[in-house]
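As you look at this complex, bear in mind that one protein chain is not there, while each of the others sits in place.
== chain A ==
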Amino acid sequence: MMSSVEKVKILVVGDSGVGKTSLVQLICHNEPTSNPGWTIGCSVEVKLHEYKAGTPAEKTYFLELWDVGGSTSHTNSRSIFYNPVHGVILVHDQTNRKSHQNLRKWLAEVLNKDNMKLLGNGYEFDPEQFAGSQVPILVIGTKLDLAESIREKGVSRSSSIAEECGADEINLDCQQVKSLAPGSTNAVKLSRFFDKVIEKRFNSGREGNWCSDWLRMS
């Protein structure tokens, strides 16, 4: 049974301490975590996802969420987890603006995995390079409850990385199960992102979209 279900690999990256492990627990098991320790290396969780739920083309896929530890001292060894990658979730902490600025470095690190040893430590994110690789991206901001108490009024930020990449953005609190309740906006965006990842991975060879498949089948 297991070998018949296909899989996609999604990386969850971000600075140390932003809440990636809590987020992955929430997505895969629908339960909040108590204090997780710092992730060493990479921890993987899997989730069964219904691609195109509610349509005749519904199919079950395995989502592998690879939660990569963000300590700076482990930078030289992380690259083995980046190959292959079908989707990227960038996680930042809404109470810490620097973690949002560092997302560019993270994206560059993931996309430049082949040239890692040559570049050394200076990653510069180049939007054109991203456009070429076409990996679907989702940006998630955690610690919404703490952020609201710190920033009373809405602070306009400089251009967000989500706008630059044309990616969706979700802001939530990983300790609240209802953040990803089925039918909520967040859950819809997440589901749409997963569908996009699966589509890019398995339908990239074929021309057009599922409309043509539907027409061919009927």
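Keep this in mind: a residue touches a chain if its C-beta (ideal position, glycine included) is under 8 Å from a C-beta of that chain, and two chains touch if they have at least 3 such contacts; residues count from 1.
The criterion applied here is as follows: contacts and distances are computed from a predicted model.
S.K.: When one chain of this assembly is omitted, its UniProt record names it as which of these: "cAMP-dependent protein kinase", "DNA primase large subunit", "Anthocyanin regulatory Lc protein" or "Golgi pH regulator"?
M.R.: Of the names offered in "cAMP-dependent protein kinase", "DNA primase large subunit", "Anthocyanin regulatory Lc protein" or "Golgi pH regulator", the absent chain's UniProt record gives "Golgi pH regulator".
S.K.: With respect to the chain omitted from the figure, which of A:S22, A:T95 or A:S179 is a touching residue?
M.R.: A:T95
S.K.: Given the full complex, what residues of chain A touch the hidden partner chain?
M.R.: Output for chain A: 1-2, 5, 15-18, 40-48, 62, 64, 72-74, 76-77, 80, 93, 95-99, 102, 150.
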